[in-house]
Each structure stands twice: as C-alpha cells, then as structure tokens.
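One structure, pasted below without further comment.
With one protein chain withheld, the remaining protein chains of the complex are depicted in position.
On to chain A.
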C-alpha cells in the first residue's frame, strides 16, 4: 500500500492504495466518483478522461500514485459552485451532443482541454482534438457543433464560420419539422400518389 494525497473536484483525499491501482479505479471505487466511466481496457475509448494538473488524461492509463499531490478535475467538478454548468456542458446539453451519454463525461473533459489550448478551433481542429474519444451514438456532428458553440460562448462571441453541415441540418430540421408537425393534420396530407 502507498499513501496518496490528491485533490479531486476541490476536495482533498488521503488514501492508501495498491501501487498497481489505476487512477480511474481509484476515482470510481474508492472515492465514489462514478461520473467518470470506463468503456474499454486498452485506452482507446477516452470515456475515462479527466483533468490531471490542468491537462486531460485518460485515467485508465495513469496510476493513482502518479496523481499523488495533484489536482484532479472530473466531469462532476466542472460546474461552478452554484451548480452553473461549464459552457462545454451547457453546449452539450443544448445541442443534442449526446444520446446514451456514456462517452459524454470524457468527451466534455477532452473538449475543455482542447479549448484551453485553442479557444477558437475549426471543425477540423475539433475533430482532431477529440479523435481519442469514441462515441457510438451521435456520429460526432453535434459534438463538433457543441464544442464550437462553447468556444464562442467562452470567447463571448457568436460562432464564426460554423460548419455548413450543422447549419444546414439545423435549418432543414426547423423548417421541415414545423411544416409537418401540426397535430390533427388532415389525413390527405400524409398521402401522395
């Protein structure tokens, strides 16, 4: 057993851990931080991404003892003290940038790190920055849009050169849905021959 001290989401913890313990297992099993999840056993999926000393890491590829003395932020510690969501969390929430949500904590943490390095990334830079985080539900389109929306919000501006795809899908969504969705629409509208 080795003594480790770390601050996780603003709270200090001192624990005895086996040297082989992975940071993600320490967070989940010892500290109860189950908001950070595990999706693979080969460090490919990125679902376990957290911030360690200000940089994003896959917490399945770091030992708990390597985090000794460090400051760790998980998705559970990202919101403000008053519960106000981080702009990246807010954008994921609003932009349908999640479905089952299992990859979302890691995706959000990777995006936060990406934006700290590049506050105004292009679509391509967002895709490159999130390449280590797998999502099986969304097709990434709304994730890219959310990260760019969050970037704009954090810069205090409107999004620049928004990806045409996102704009187009949002626009077509709004227009087609609004014409099609009135309840009690006559049956004949459903038929074209």
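By definition in this document, contacts are C-beta pairs under 8 Å (C-beta built on N, C-alpha and C of every residue); 3 or more make two chains touch, one makes a residue touch a chain; residues count from 1.
Heads up, the rule we're going with is that contacts and distances are computed from a predicted model.
Comparing "CO/xanthine dehydrogenase Mo-binding subunit", "NADP-reducing hydrogenase subunit HndD", "ATP-dependent DNA helicase RecG" or "Carbohydrate ABC transporter membrane protein 1, CUT1 family" against the UniProt entry of the hidden chain yields the protein name "CO/xanthine dehydrogenase Mo-binding subunit". Checked against the hidden chain, the listed residues A:71, A:94 or A:120 yield one contact partner: A:94. Between the chain not shown and the residues A:70, A:134 or A:154, the one that touches is A:134. Where chain A meets the chain that is not shown, the touching residues are 33-37, 39-42, 44-45, 47, 74-76, 78-79, 85, 89-90, 92-96, 98-105, 108, 123, 126-128, 130-144, 163-166, 168-170, 172-174, 176-183, 185, 187, 189-193.
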